[in-house]
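All protein chains but one are shown in place.
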Amino acid sequence: MTSPTATLLVSCPDQRGLVAKLANFIYAHHGNIIHADHHTDFTAGLFLSRLEWQIDGFDLPREEIAPAFAEIAEPLQATWQLHFSATVPRIAIWVSRQDHCLLDLIWRQHAKEFAAQIPLMISNHAALGDVAKQFGIDFYHLPVTKENKLEQEAKQLELLRQYKIDLVVLAKYMQILSGNFISNFPQIINIHHSFLPAFAGANPYERAYERGVKIIGATAHYVTDELDAGPIIEQDVVRVSHRDTTGDLIRKGKDLERVVLARAVRLHLRNRVLVYGNRTVVFE
Amino acid sequence: MTSPTATLLVSCPDQRGLVAKLANFIYAHHGNIIHADHHTDFTAGLFLSRLEWQIDGFDLPREEIAPAFAEIAEPLQATWQLHFSATVPRIAIWVSRQDHCLLDLIWRQHAKEFAAQIPLMISNHAALGDVAKQFGIDFYHLPVTKENKLEQEAKQLELLRQYKIDLVVLAKYMQILSGNFISNFPQIINIHHSFLPAFAGANPYERAYERGVKIIGATAHYVTDELDAGPIIEQDVVRVSHRDTTGDLIRKGKDLERVVLARAVRLHLRNRVLVYGNRTVVFE
Amino acid sequence: MTSPTATLLVSCPDQRGLVAKLANFIYAHHGNIIHADHHTDFTAGLFLSRLEWQIDGFDLPREEIAPAFAEIAEPLQATWQLHFSATVPRIAIWVSRQDHCLLDLIWRQHAKEFAAQIPLMISNHAALGDVAKQFGIDFYHLPVTKENKLEQEAKQLELLRQYKIDLVVLAKYMQILSGNFISNFPQIINIHHSFLPAFAGANPYERAYERGVKIIGATAHYVTDELDAGPIIEQDVVRVSHRDTTGDLIRKGKDLERVVLARAVRLHLRNRVLVYGNRTVVFE
Partner (left out) sequence: MTSPTATLLVSCPDQRGLVAKLANFIYAHHGNIIHADHHTDFTAGLFLSRLEWQIDGFDLPREEIAPAFAEIAEPLQATWQLHFSATVPRIAIWVSRQDHCLLDLIWRQHAKEFAAQIPLMISNHAALGDVAKQFGIDFYHLPVTKENKLEQEAKQLELLRQYKIDLVVLAKYMQILSGNFISNFPQIINIHHSFLPAFAGANPYERAYERGVKIIGATAHYVTDELDAGPIIEQDVVRVSHRDTTGDLIRKGKDLERVVLARAVRLHLRNRVLVYGNRTVVFE
């Protein structure tokens, strides 16, 4: 399964023959499909599909695949993305003071759980600069205040451009990005330390303790204008009891946070996530 | 373990010697403790304890236990409850149209998963009258409107008195009880079909679908003045995916609802739940 | 989604163009696909697929679909099944003394969680005859001993034929079926009260208690010659602690058993399960 592949993520208004049309495109050019999954959202009247096939033996050169597929997509009013497994995406990890999600992502990259380069780290604190150094990642300490936020976001956007970043991962970055930033760079995954939509915003563990819940959670989602309200990619939970203090919730939550974030990042990097409206289709 | 027992649920300001004082009370009267569990909430400065012992061989007659313990409890400023396993509690089950929680509770009573009598059902719909009849439970159809709510609640309270009800279980009863009702009869367990505090209020499954969550839940809690905000007894969750429609969430949720409600009712009936503030200690 | 559908379950050696060929068959006859899912087992070199489409507008009459598809399937060396949603399958439920899985299945049928008729119950005990009566299901009490087993199995097979049964559900039927029986009627789903392959065979809860496990499970599987070794459809687990006696494991296990069995039966009845070798593909 390690031979190079191309992947199409397609969404379009539902109609007859869509599976056939997509599959015929691959087959006509002698592609060998290794993953095909489709979903129809009947409420939205949308067809959503993921197709992955081996490049070896495909009779279109890489650069001709997109133009050729565009001709099929246009009459279907489809929006689509084309990805090549040979193109390794570039991630920027943003952190504040906590290192558990950061170290976990780096370990998984080293363990080849996903294919990505991590050339850049950005933080509003200096605390994790040493971790960056240890793993040979460029580190920028950009403290954010009310006053300098716009200015710092301009620098951050410039860094993302300079480092050719494809995806920003907010690995416990405790600052809110502006709507302007997000519209300039919309590919951002955040881990929120609660079972959204419960406890959106600040101090979720404190509030979970206050409420006396018996289960806590973590949520990985794409970042949108509205705080903690973007499309959810993955969630998970763990049981707590009356014996657990807020400190215990924080400790238990860390295990959730790193696993949930890692799953979401891995799904995204393997082009398994299709966003539509405020929802995701996760082709597992 | 089937010999009759007495159970004390105690909470008081924390201080040295509490475990010793409680255990000595039982031991001094030759009681054999079969369950002892304690919890200290250091934030609240509260000690909470559950003690269960066999009545056989205990040298105080039943009616003298409470007065004797009161003398110990008073200097500790303790609030406490005393229960006897030989006294079978009486439940009223309130329903609307859905039968899954109702049938589940009745089945568990028959299977002896908990000891309780169910002499009374109350509903704002006639739909489940036949189930009541089948199992020999008295059924009162009390439709509720804005206009007659006070009047119906008066009748409901009268029925609870008349049937000597110890616990009301809202098994998908889709009406909100007034603050007045609750202060007159505070022993009420409700099942809410969401992972509280997410999706409190109406239509939680519809809203969970809208939000695109990847996990749904159910919550059993004591009813208080504030809607869906009472002390939580038990919660559980189940994974959903983009393939699940609102109808699928409702179907999957039913399995959660009946299990979560049944666990909460069983815990309550076995005197395993101690409420303080808006929290519960569950002595499992 | 309630308009009638046809479903194809197909497995064949993997090769290029399979998704296209299957989808083209539906599209060529103007079928509207509402579910298409495919899986390739690269180790086994097998392609497995499920296609469901609406019959309305399909330009082949029902009885011509199978012959038409056979022509496509043959050169692919495919094995396949064709099901129509309009044909409601007929289930026989086999029980011993425990009623929880039985009542659960009946309740789900009434709640329309799956479409099936349940005309027949078979038991080696008389205990649940009244349940059968209550729900208008024919009940046969066929006690099994070493001596009469062959004879009783002959009667059982005759009943399955007579009642035109499509699926046997062993809902805690505590007898082992002979290889001969199974080869004569291979469509059998069993619920085993352990997390297989742990604790296959008798008394799994007692053995789980002995072993001191911290989690127990239940497994729904197709029945094969080898005891508790058939293809697994669904499993689930629940946490236990040192406080749980064998009786508690049995009680907690019942909740697992009925949910796991119900999920498996529902998946099977909706033609979501494809068996190959000793494995299942579950198209969810």
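All chains are identified by letter, namely A, B and C, in their written order; residue positions are counted from 1 within each chain.
What we mean here is this: contacts are C-beta pairs under 8 Å (C-beta built on N, C-alpha and C of every residue); 3 or more make two chains touch, one makes a residue touch a chain.
Computed from a predicted structure; not experimentally measured.
Asks: Who touches the missing chain here, C:39, C:172, C:193 or C:268?
Replies: C:39
Asks: Which residues does chain C use to touch the chain missing from this display?
Replies: That gives, for chain C, the contact residues 39, 41-43, 195-199, 210-215, 217, 231-237, 241-243, 245, 278-282.
Asks: Can you list where chain A touches the absent chain?
Replies: 100, 103, 107, 111, 113, 241, 243, 251, 254-255, 259, 284
Asks: What is the set of chain B residues that contact the non-displayed chain in the whole complex?
Replies: Here the touching residues of chain B are 1, 16-20, 23-24, 26-27, 30-38, 40, 42, 239.
Basically, only the chains that are shown with their structure count from here on.
Asks: Rounded to the nearest whole Å, what is the centre-to-centre distance of chain A and chain C, using the mean of the C-alpha atoms as each centre?
Replies: 37
Asks: Quick one: which residues in chain C touch 2 or more of the other chains?
Replies: Counting only residues that touch two or more other chains, chain C contributes none.
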